[in-house]
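Only one protein chain is missing from this complex, and each of the others stays in its spot.
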Amino acid sequence: MGIEQKLGNMGVVTTSLEQMVNWTRTSSMWPMLFGLACCAIEMMSAQAAHFDMSRFGMELMRASPRQSDLMIVAGRVTRKMAPVLRRLYDQMPDPKWVISMGDCASCGGVFNNYAIVQGVDEIVPVDVYVAGCPPRPEALIHGIITLHEKVRGEKMKQWA
Amino acid sequence: MFETTEVTLDELKHLVSERALKGETVLLNMGPQHPSTHGVLRLLLELDGEVIINIIPDVGFLHTGIEKNMESKTYEKAAVMTDRLDYLNTTGNVLAYCLAIERLAELDVPPRAQAVRVIICELQRIASHLVWLGTHALDLAAMSVFLYCFREREAILDILEMCSGQRMMTTFFRPGGLWRDVPPDFEIAVRRFIRMFPPRIDQYHALLTKNPIFMDRTRNIGKISAEAAVDWGLSGPPLRGSGVAIDLRKTQPYSGYEQYDFDIPTGTHGDVYDRYLVRMEEMRQSLRIIQQALDKLPIGPVRSNNRKYVPPPRSELGTSMEAVIHHFKLWTEGFILPKGSVYSPVESPRGELGVYLESNGGPKPHRVHWRTPSFIHLQALPVMSRGHLVADLVGIIGSVDIVLGDADR
Partner (left out) sequence: MSEEHLRNTVKAIKERFEVQEAEMKYPIALLIPADKIVEVCRTLRDEFGFNFLADLTASDYWPETEPRMHAIYNLYSHSENDRIALRVPLNGDSLSLPTIESIFKAANWQERELWDMFGIHIEGHSDLRRILMPEDWVGHPLRKDYPLGYEEPQFSFNYDDIDKRKHKATYKEA
């Protein structure tokens, strides 16, 4: 339209605040290094050169929860580890999202016994569940893209 | 809902030295979530400045209760859980379990199955050493090696996926042989890998072995003498790095290893650098074994014919009544092992992986115990790291090559 063209010639773009903020949030979401068990190896494979996660903005994995946005719970969570997981989730600053990677984190997986928490959603609220034992790196990337779409669709009143 | 009960200093008084109680030394928690502990391992470090006085490891953050869970499943179903113990050496775990069952039941394994088992286990050994090398170098700040190692690993995982459909948790070995025969592309893919890999090992050597920073960070660090190593129960590359040449593939061979010709690399000083060299050389020797096994690969069936343990192929079900009965018994109740117990060790990339299998004459195992090398090696970590700096500790943990799924089961 006329005014958009005029503004474009001057180098000005109009958009809504929601779209802007959501776009920036998805473009550089830094995951926290929370690999527990076998799924961690597939997460490392997804980070490595063949299935590159850096092209989605996740250049590095931060070990410190204070500097990360996304917690990928990769692996089985035992009852001994559960309080640690919750504490780390609480230490992450807003906005934060959780991907539950693998069967053990989503629902307890193969292990249905005294030692494993049956699904990490008993401890932290989960945004995206990725199934697989372990999920292929492509499946993890699909889960991350699903999360990006979810974040792109967030409304202002949902922001923490 | 989940409350933490802190273990106070009173309960650990007997473990820390006098100086800690007076406040002269610092107790630092290297917590379960740490980039360099290779998993969920918690270490309580007692530090005098930066020098380590003592380490108290705290394991159990990945304790999955696999041993108890296997007691409630039939033998064939329990094999699925074995992959997930030492998740870098998945086929080795299944091999140990199947060897234990075959020894207890006196089940014959056809030679083709044995040769394919050897090839896949040696490929898995190379894959495990690649992850070790990548993460060890990453901890010592050589990040490019990590990316190269995972590139090689993709080739091996493609071969595993071609055979079984799964990259990591394959459960390709079953009691009596293999799940099914390898596809015709298997040999081509493995030969391509054998041709492609030796120059890559030279690349890693060029990056790390004579690198002054790497040598400074790994020479004379984490020494353990041969007698202490045997006393603390070390096996595998940590033991061979201290000079003791014991390798279960040579001393107590299984699955046809006696037919193949390979060397056992040993170190002399027992430090981190020697263990690194031992594992690099082991990768080359694994290639030798794979080459020989592939050249001698016999033709034949891939699973035993003993219908008491192995289900019949579907083509037989249409013609033979006994096949139908065996099929029914095996898929509903599972096979029954004779009463008795057996301890069956194999050589995993970490050390001696042993399965103690006890059967009470039923379809489910009475007791399965996994003698895992990482659990035993973690005991020796305080001995190896007294007097070193915290920065060296990262290299020592990497050189012991622990996998927490292995340690905690």
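When the chains are written out, they are named A and B in that same order, and each has its own residue count from 1.
Here is the rule we use: a residue touches a chain if its C-beta (ideal position, glycine included) is under 8 Å from a C-beta of that chain, and two chains touch if they have at least 3 such contacts.
Quantities reported herein were computed from a predicted structural model and do not represent experimental measurements.
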Residue, one of B:I246, B:I264, B:M280 or B:L389, that touches the chain absent here: B:I246
Residue touching the undisplayed chain, where the options are A:S54, A:Q67, A:Q91 or A:N112: A:N112
Sole contact to the chain not displayed, among A:G8, A:P93 or A:P125: A:P125
Among B:G39, B:G60 or B:P110, the residue in touch with the chain that has been omitted: B:G60
Those residues of chain A which, in the complete complex, touch the missing chain: 79-80, 82, 86, 108, 112-115, 118, 121-125, 160
Chain B, residues in touch with the chain not shown (by the definition above): 1-2, 5, 7, 11, 14-15, 59-60, 63, 65, 67-69, 72, 103-104, 230-233, 235, 244, 246, 251-252, 340-345, 352, 354, 356, 358, 366-367, 369, 371, 375-376, 378-379, 408-409
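Throughout what follows, only the chains that are shown with their structure count from here on.
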Cα-centroid distance, chain A relative to chain B, in whole angstrom: 30
Residues on chain A engaged by chain B in the complex (per definition of touch): 33-38, 40-42, 44-45, 48-50, 61, 63, 65, 75-76, 78, 80-84, 86-88, 110-116, 123, 133-134, 136
Contact set on chain B toward chain A in their complex: 2-4, 31-35, 39-40, 60-66, 68-69, 80-81, 84, 87-88, 131, 134, 146-147, 150-151, 153-154, 157, 167-169, 404-405, 408
